[in-house]
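Omission of a single protein chain aside, the complex is shown with its protein chains in their original locations.
So, chain A:
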Amino acid sequence: MKDLTLQLIDQVCQAYQQRTPLMIQGNNSKAFAGRTPHKNKAKDNVSTLSTAAHTGIISYQPVELVMTARAGTTLAELRAALDEHQQILAFEAPDFDGQATIAGTLATNLSGPARPWTGSVRDMVLGTRLINGTGEYLRFGGQVMKNVAGYDVSRMQAGALGTLGVITEISFKVLPRPEYSTGLTLELPASEAIVLMNQLAGQANPITGACWYRDQLHIRLSGAARAVDKTVTSWSQKYGFQQATQDNFWQQLQHQQLPVFTETGALWRFSVNSTADDLAPAVHQTGIEVSDSLIDWCGSQRWLRTPETLAEQQNTQLQSLQRLAENARGSVTLWQGGDRSQEINQTLNPVLERLHKNVKQAMDPAGILNPGRLYSWM
């Protein structure tokens, strides 16, 4: 448990004065996330700014449902502290072998299967302290559930991949551990599973997970024991669900350990309208072979595994998949694989791109914080 705030501020100030880029890094468990803008770090004068040793839980008040921790604190450490009070990180972010840190989780906005019901890491953030691109140490939000003073700079860090500031401290909401959880499964093709999971989510039942993988629809129920049991009985009778026996499917899904996440090739992530039809056949039609696919977040998040992209075809592929994503009212990212010096995220329209550049300029005028990690142009 160490407070390295002053050193971190010093390093950003120096980089700002010298106009040299910084690559922000926690435990490097998510090196795959975002672009890899620098082929030669030494040549580009890039230095690493490590938050890995800036660790520790600063405060935790179980009855307030609020925890505050330094950037480099691992989720594993947070979970251990929460466990003593039967509380959880409801956003269920992946652990990546115990290495994932709270700031890295926020910067990548990674949330697990319960996301449609209990919210994302972005939703749980109450406040942050961060260092902007000129080395100023700033505090936004706070440790209370409701706070509408000033712009919500804290939540804007979610998914920004460190391009807007060096997050040094985060306060977030935690929730009680559900009294009881159980899983249900049903063999079903993807397109039917998408409809059914959305129908189930529209009913007032204690559902906290809906995922389709390899012809199986998986439903997770959590909450008051009596309510869960009643739903198990009712849905088994009505739809033919089987109660899952001692499987660790939800654990593997949360921590991205299922084969779709670990196979070789390229992995595409679609974030779309939950009811959009299965994307695998449509992707296949564009001439890209889909070897595996998983539908999570009750249909809102789709993972598609394809063969490794060829560098010269990557942009064309991204554009075709972007059209599919837009039809499904969402967006696409080349999550893993491919040539990561090229663009990997959905192209933004000119107005949105200008706003992005302006926001980047407002937070990091010299462009020294993770430049190029999100888009080549910011």
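Convention: a contact is a pair of C-beta atoms (placed from the backbone, for glycine too) under 8 Å apart; a residue touches a chain by one contact, two chains touch by 3 or more; residues count from 1.
We take it that contacts and distances are computed from a predicted model.
Undergrad: The complex has one chain missing from view, so what does its UniProt entry call it, picking from "FAD-binding protein", "Inner-membrane translocator", "Monovalent cation/H+ antiporter subunit A" or "Amino acid ABC transporter permease"?
TA: Not shown, but named in UniProt as "FAD-binding protein".
Undergrad: Sort through A:6, A:42 or A:351 and give me the one touching the missing partner chain.
TA: A:351
Undergrad: Which is it among A:17, A:48, A:199 or A:285 that touches the chain not included here?
TA: A:199
Undergrad: Would you indicate which residue among A:83, A:136 or A:308 is in contact with the undisplayed chain?
TA: Hidden-chain contact among the options goes to A:136.
Undergrad: For chain A, which residues touch the unseen chain?
TA: Those residues of chain A that touch the unshown chain are 61-66, 85-87, 109, 115-116, 119-120, 122-123, 132, 136-140, 142-153, 155-156, 158-160, 163-164, 175-177, 179, 195, 198-199, 201-206, 223-227, 229-231, 270-275, 297, 300-301, 329-333, 345-346, 348-349, 351-352, 355-356, 358-359, 361-363, 374-375.
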